[in-house]
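Our next item is chain A:
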Amino acid sequence: MNVLLAVPLVVPLLGAALTLLLRRLPTAQQIASSLVLLVVVADAAVLLAHTADGTVVVSQAGGWPAPLGITLVADPLAALLVLVSSVVLLIVLLYAIGQDIGGLSRATPQVFHPIYLVLTAGVCLSFVSGDLFNLFVGFEMMLTASYALITQAPTRSRVRASMIYTLVSLTSSILFLTGIALVYALTGTINLADIAGKLGAATPALRMVLALLFLVVFGIKAAIVPMHFWLPDSYPVALTRISAIFAALLTKVAVYAVIRTQTLLFARDDISTVLLWVAVATMIVGILGALVQDDVNRVASFALVSHIGFMIFGLALGTVAALAGVLLYLVHHIVAQASLFLVNGLIRQFVGHTSLRAIRGLTTVSPVLAALFFVPAMSLAGLPPTSGFVAKVALFQAGVALGTWQAYVGIAAGVLTSALTLIALFRIWTRAFWGTPLPDMVEAKQRLRNASNRGGLRMMTAMTAVMVTAGLVVALVAGPLSELGFTAAHDLVDGEAYIHAVLGEEAPTP
Partner candidate 1 sequence: MTAADWITAVLIPLGALFSLIGMIGLVRFPTLLGRMHAAAKPDTVGLILILLGTAFQLPGLGAALPLVLVALFQCVTIPVLAQTLGRVAYSRGQIDAERLVVDELADALPEAKARQSE
Partner candidate 2 sequence: MITTPSLLLIIAVAVLYSSGFYLLLQRSLMRVVLGIVILGHAANLSLMLTDHSITLPPLLDGPAGEISDPLPQALVLTAIVITFGVTTFLLALAYRVWLGDNTDEVPDDLEDRRIRRLREPEDSS
Partner candidate 3 sequence: MTILDYVYIATFVMLGLGALCALLRLVRGPSVLDRLVCLNALSVLLVSSIAVEAAVRADTAYVGLMVTVALIGFVATLTAARFAERRAHDRG
Partner candidate 4 sequence: MSQSHAEPGDPRSTSAVPADRSRLRRILTRLPTIVLLTTMWVILWGKPEPGTIVAGAIVATLCYWAAKLPHIPVRLSFRPLAALRLVAYIGYDLVASSVRVAIHSLWRPNRTSGAIVAEPLRTDSDFLLAMITGGLSLVTGSLVIELNREEGVVYMHGIPMNSPRSVEQLRRQIRRTEELFVRAFGTNHDLAEFQRRANGGSTN
C-alpha cells in the first residue's frame, strides 16, 4: 500500500484515537491534533509533488488488484485538494485552539479534537477514494463527524439548524446508496475506473439517468440550486470554527465528487446543458439571497451557494481549460470562504453577534479586522489581483474559447453574479465597517482589550491573518497553480491515465 495515500486517512484516525485518550489533557490534545494535521500537510505536499506532472498515484488497499479490493487514487486534482484542505484544516484548528486557550468558546474541546480529525480523514478519503462505495464511506465519515461538530455547544437554534443539516445530508446519503445500487445493477462493479470502462457498453439512456441521479446526490451536498436551501439555514448558526470548515471544505468535497463522477464515469453523456442551467440558477438565486440577508454569516453562506455555480459552470463547459478554471476556483474558494467565515467569527467575538442591524464602524473598533475582511471580500467579488479574479478569468476564457451560446449564457450569469457579489459584500463593508461605532461596541472592544484572554484573541486574529495571506499566496502562485490545473484537467478529460493507473495498461478504455 502506497504510504503516501494511506497517511491522510490513517494518521488522522490514529490521532483521533489519541486525542480521545488525551481528553483530560487539553494542551497535549491540542499539540497532538496540530501535529497530526502537520503530518497530513507534509504528506499531501509530497503527494502533490509526485502527481504534479500528471502522474496518477495508485494504491490498492490490502494488496488486492483493482476491481476486487479498494483502490486509492491520487491524480493531480485530488492531490491538490488534499493539500489545500489540510492546510485550511490546520489553520482553522489553530484558530480554534486560540479560542479555547482564551476561553472564548463554549465548544467541548475534548470532543472537538477527535471528531475534527475524523472529519479530516473523511475529507481526505473522499478525495482519494477510487471506489464508489468507499467514496460513500468517506462521505459518511465526513458527514457523521460534521453532525457531531455542528451540534457543538448545542443551543436551541443550533439544534434546530443541525436538524435541518442532518436530515438533508441523510437524504443525500440514502440517494447515494441508491445510486450505488443502480450502478452495481448496471455494471456489476463499484470500482470507479472499472465502472468507467463498463458503462461504455451500457444503454445510453440508463447511463444518463445515472449521471443525473448522481448530479442530484452530490448536488444536495454541494448546495446546487434548487437543493441549496438547507445551507444558509444551517451553516451560519454553527460555531465559527465549524462553519468555516464546512463552508470551505464540505461543499467542495461534493463538488469534487460531481466533477469526478461526471468526468470519469459519465463523460460520454451530454448533460452539459442541464449542468449549465443548474449553474446559472445557482449563481443567480444564491446571490440574490445574499443581497437581502441581514446577518454577515448568512450573506457569506448565500454567497457560498452562489459561487458553487461557477464551478458547476466550468464543469458544464467541460473543456480542459474550463476544468483547469474549476480547479483554480476550487482552491480559491476554499481559502477565501474560510477566511471570510473566520473574520465573521472575529466579528462575533468583538461585538457578540453578526447581525448587520447592530454593527457600525468596525474600522474604528479594529482596523486589522477591517483589513482582514476586505481582502477575502475582494477575492470573492472577483476583484483583482486576488485569486478570485484569476479563477474567474480562467472560467470566462474557457467559456469564450468554447463559444457556444450556452457558454455565453453562463458567462453573462457569471458577470451578473460577480457584480451582485460585489454589491452584497461591500454592502456589509459600508454598513458594518463604516459609520460611527455604536457605543456598546467601543465598550466591548475595551473589555476585550483588558480581558485576560488577549492571548487567545491574538492567536485567533493571527490565524485569520494567516488564512487571508494564504488567499493572497494562492493568487501569487496562480501561475504554477494554473499549470497544474491544466495538467489535472487533461487527466480529467482524458480519463485514460486514471483508468490505466488503476486497472493496469491492458484495461479497455472508453
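The set was built so that all candidates are chains of the complex that A comes from, given by their letters.
Simple rule for what comes next: a contact is a pair of C-beta atoms (placed from the backbone, for glycine too) under 8 Å apart; a residue touches a chain by one contact, two chains touch by 3 or more; residues count from 1.
Predicted model, so just to flag it, every value in this text is computed and none were measured.
Touch, as defined above, links chain A to just one of 1, 2, 3 or 4 in this complex, and that is 2.
Residues 133, 136-137, 140, 143-144, 147-148, 151, 154-157, 159-164, 166-167, 170-171, 173-174, 177-178, 180-182, 184-185, 188, 190, 232-233, 236, 291-295, 298, 427, 430-431 of chain A are the ones that touch candidate 2 when the two sit in their complex.
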